[in-house]
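Removed from the display is one protein chain of the complex; every other protein chain stays in position.
Chain nomenclature is as follows: A and B, assigned in order of appearance, with residue numbering initiated at 1 for each chain independently.
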Amino acid sequence: MTKSEVIGKPISRLEGPLKVTGQARYAGEYEASDLLYGYVVNSTVTKGKIAVIDTTDAKMLDGVVEIFTHENRPSTAWFDIQYADMDAPPGTVFKPLKDNEIKFNGQPIALVVAETFEMARYAATKIKLAYIEEEFETDVESNLHKARDPKKGLASMLKPPPPKPKGDFEEAYRNSHVQSSGEFKHGTEHHNPMEMFASTVIYEGSKKLKIYDKTQGTINSQLYVANVFGLKMKNVQVISPFVGGAFGSGLRPQYQLFMAVMASLALKRNVRVTLDRAQMFTFGHRPPTIQYTKFGADENGKVNALYHKAVAETSQFEDYVEMVVNWSNMLYPAENTLFESKLVPLDVYSPLDMRAPGGSTGMHAIEITMDELAYKLNIDPLEFRLINYSDIDKSSEKEYSSKELRECYLRGAEKFGWSKRNPEPASMKRGNKLVGFGMATGIWDANRLFARVEAKISIDGKATLKSAVTDIGTGTLTVMSQIASDELGMDLEDITFSYADSAMPFAPIQGGSFTTATVGTAVQTACIALKKKIVKKAASLKDSFVSNAPFEDIIFRNGFLISKQSPEYKISIKEILEKLSLEEIKTTNMAMPNPLTQGKKAKAVHSAVFVEVEVDEELGVIEVKRALTSVAAGKIINPKTAESQILGGMIWGISKALHEETITDHRFGKYINPNLAEYHIPVHADINDLSVIFVEEQDEFVNDLGIKGVGEIGIVGMPPAIANAVYHATGKRINDLPIHFDKLL
Amino acid sequence: MPDAITELNGDIRNKLVAGGTNINDLLKYFITKADKLVDINPIKDFNSIFRLENGGVRLGALHTNADTAYDPIIEECYPLLSKAILAGASAQIRNMATNGGNLLQRTRCYYFYDINTPCNKRDPGSGCSAINGYNRIHAILGQSESCIAVFPSDMCVALAALDAVVNIDGPEGERTLPFADFHRIPGDTPHIDNNLTYGEIISGIDIPKKGFEKNYSYLKLRDRSSYSFALVSVATALDIEDSTIKEARIALGGVAHKPWRVIEAEDFLKEKQPSRENFAIAADIILEGAKGYKHNSFKIELAKRAIIRNCIMALNPETQRPGAKPSL
Partner (left out) sequence: MNNRNEHSVSLNVNGRHYQLDIQPWVSLLDVLREHLHFTGTKKGCDHGQCGACTVLVNGKRILSCLTLGVMKDGAQITTIEGISNGENLHPVQKAFIEHDAFQCGYCTPGQICSAVGMLGENKAQTREEVQELMSGNLCRCGANKGIIDAVMAVKEGGYNE
């Protein structure tokens, strides 16, 4: 990198003008000629078989074109083969309309295709259905006896099983100076991005489709469609430039994509299928999880024993797992540990990664147990974290590539005013309100995968980069443009980052906080390769100063190649191209982590979270008055969009702690609040004074740009910090989420 | 009688629509069905607020909730009503929803909204899923074995406290109903929300002169700070002279099939000091006979505390916060 001009600057989102004027188009908004609308019909029973599905009356309705069910759906080879998408857990991928078997409530069982959306929706109510119902189980708590080890599969690579036991936990715990234990219950949560899932399929002739899909991975959707429908990859183009939120829900191709493609191919028409809000509760969720902790510490406050067990729900057909119990020993270097992770398969759809999967669940239990231990030791909770600070990930015995968590604690505490806290619970008051300060630690992986990027410079002096990666609101477009701008020494305005098209070079699904590190590094790699190619071309010119200069001695600035030693020597890229009669110079490169060295160190982002709550003494009403997160996440490319990522995560944390839950009525085996009126996410009135501090880390080990990722870390520490603040305010430990205010009455 | 009623043609499959904020929602969920919708917005007579000769005020049935809440007469003379309206729904919905429609909105019970579960209100005789189900948001007062749904309005809680009168027009002519008699308790006919008969229409709501503008408060307790329905809400109106309560009105929302008032409690407060102790006794009287279920028993204690707090807040109405959040 020559010189940092825009990296580190709070650049406003480049797509901002499109988003504030309504010009940004999302998957269900593309116009197409003679477009047909599909409406999905969902099972109203939880388990059993469809005995009768009679579409006669519905088909007679004016404007209904076709109704697809398991009885008449087109046959594809897929129904008989194994196929897994990029984020599929071990097991068998659910195949809509495969047969008459019902595996979960809300299972898609038919697609009505009509000339208008309203007619499709209405006709769906006219389908006559009869089921043979079977007994079902949907409650983790009443099925704990079925808990078993998860099956292993590809997903285990990014989600390793719990670390092996160390030392002798039982003995160490028994002999600990102080002990703390807890049971923690988390319910089901749904991603509920504001945009509902939609696919618009443009039929471009036999076996050729252009698809606007709501996804976190254009190539993931492309692979899925090509495989499932037996199409050639090059004949399936998936485009998703704007994604109205996803938070993990777009990591797997969802059933509206299958339905829309099926209908389009069968009817040879353009088809759109958009799910409704209730259907947004039928395809993946954060699994209900029950956790148990037992931590012990010695008289000096050193944690010496850690036990953490999680029992989570999965479906009957896939073993979805999260890393819930792997975190405590990554933070606190106890010598005696025991971790367990179990699954209970139930008659539900498979859970699905949702913002900080596992981490936001596990850290809640860990950080409340730590808070409790601090009280028992009579040590300030922050001081207690510092006593147990480690630069080594004890669970793997590896040194961290960088870890500025201590600085996060100290700067966060200073800015928050942690020292004003009276340690005594229920000791601080403001009128009728009890005031509580709580803190917690956050941690998340700093992963990186591989990606390819095409970089091109044209005779007009503009550079274009291409990647199939999406921008789900994370700021990817802006951040990638910034990286390219600095690497090529060109103004941002001269950079075009083209993205979100499966026809472009490979990028993995966008998730896990690994996109900026993965694609950003690929952008950098491609830009360097492009510069080398330009230098090589320039060197072939007669009388060029470039021919004698090593690559390192040439600076790229504002479209010129300049000699480092003698800046008076320079040549514009335009001139090079003209002299060589070239329209453009182009390169495509892959960047991947070095498998030989990457495993040598532990890599993580960290946060320290401080929260002030007010709890109405008489009524229990909880308000998060202030929250501050200080984050150490390597190099921050764009402080504005990165801060928004953290703030968004913090608000997710407030929501997880106090608001959101999908309520299951286990008598029916179904969710009873599948709407945004009763599935509460915070409103503006719930969000008060939030702030973010970035403690920058210089980390040349994680990748050449020093990027770690900020998508998840914002949420992880918030729920326990809030719960700890509620405890400090009231003296009441509420371990189940969300914390309903009536629990404090 | 307005033409709209004629247009209904006496056919129960036809429905009226005003603001549309509830019926369009219900139609799209296929909870309500309509062969024909009659748009009553053109009835200009119903769309105003004006002073009555007796010193009270008439709220036109088609006047919007927002225009009512922000009307200078209401803000000045009936601030309790203004605050209650502004605690309901969202600004956009208040800009659409009408006063008449507010009285006629249907319950937000999860099971009423799920057309595939039993619900006596939606499908008479099919059973009540809530009574043994997830009933956090349900009734603790006046409910029956058939139905434990609650009426979701905030505005009506204030109207109940203010002793409003509902003006009704219909094929049999005009009539009035005291607010307390407008909504029903479920009994064994929970599918009937109120005492309006088919073909009748609300033309307006009259509020008596007494507005309790000096001592009033609306408090709404819910699972988030705004844009959600009440678990418990309280409207309090006090008439205090020389530190003595001359008249008290207390109505509860979120706890019953209708706004809930207990006259005995209000009578008890007469000629008493406005003290926490007296408010607590009144709260106990109001909640006498309350019955909770697996998930909503907390509402009994919460309602008592909310009443006490809101009565204290009514002593200093200026302490009220946006969204009817608790203060002091």
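Definition applied: a residue touches a chain if its C-beta (ideal position, glycine included) is under 8 Å from a C-beta of that chain, and two chains touch if they have at least 3 such contacts.
Treat the numbers as computed from the prediction; the structure is a model and nothing was measured.
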item	value
Which displayed chains the hidden chain touches across the whole complex	A, B
Among A:E5, A:D85 or A:D276, residue touching the chain not depicted	A:D276
Of B:I12, B:L52, B:A91 or B:I192, the residue in touch with the unshown chain	B:A91
Identified contact with the non-displayed chain, of A:F184, A:F242, A:W327 or A:F694	A:F242
Option touching the unshown chain, where A:T474, A:T516, A:T587 or A:N703 are the choices	A:T474
Omitted-chain contact residue, chosen from B:S225, B:N296 or B:N310	B:S225
Contacts of chain B with the absent chain, listed as residue ranges	17, 19-21, 24-25, 27-29, 37, 39, 41, 66, 70, 89-93, 95-96, 225-227, 321-323
Residues of chain A in contact with the chain not shown	12-13, 15-26, 28-29, 31, 62, 116-118, 192-196, 242-247, 274, 276-277, 472-475, 640-641, 643-645, 647-652, 675-677, 681-687, 690
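Definition applied: only the chains that are shown with their structure count from here on.
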item	value
Rounded Å distance between chain A and chain B, as computed from the means of their C-alpha atoms	42
Of all residues in chain A, those that touch chain B in their complex	44, 125, 431-432, 616, 618-621, 623, 658-659, 663, 665, 667-668, 670, 672-673, 675, 677-678, 680, 682-686, 740-742, 745
Of all residues in chain B, those that touch chain A in their complex	30, 108, 110-111, 113-114, 116-117, 129, 132-134, 136-137, 221, 223-229, 231, 298-299, 301-302, 305-306, 308-309, 322-323, 325-326, 328
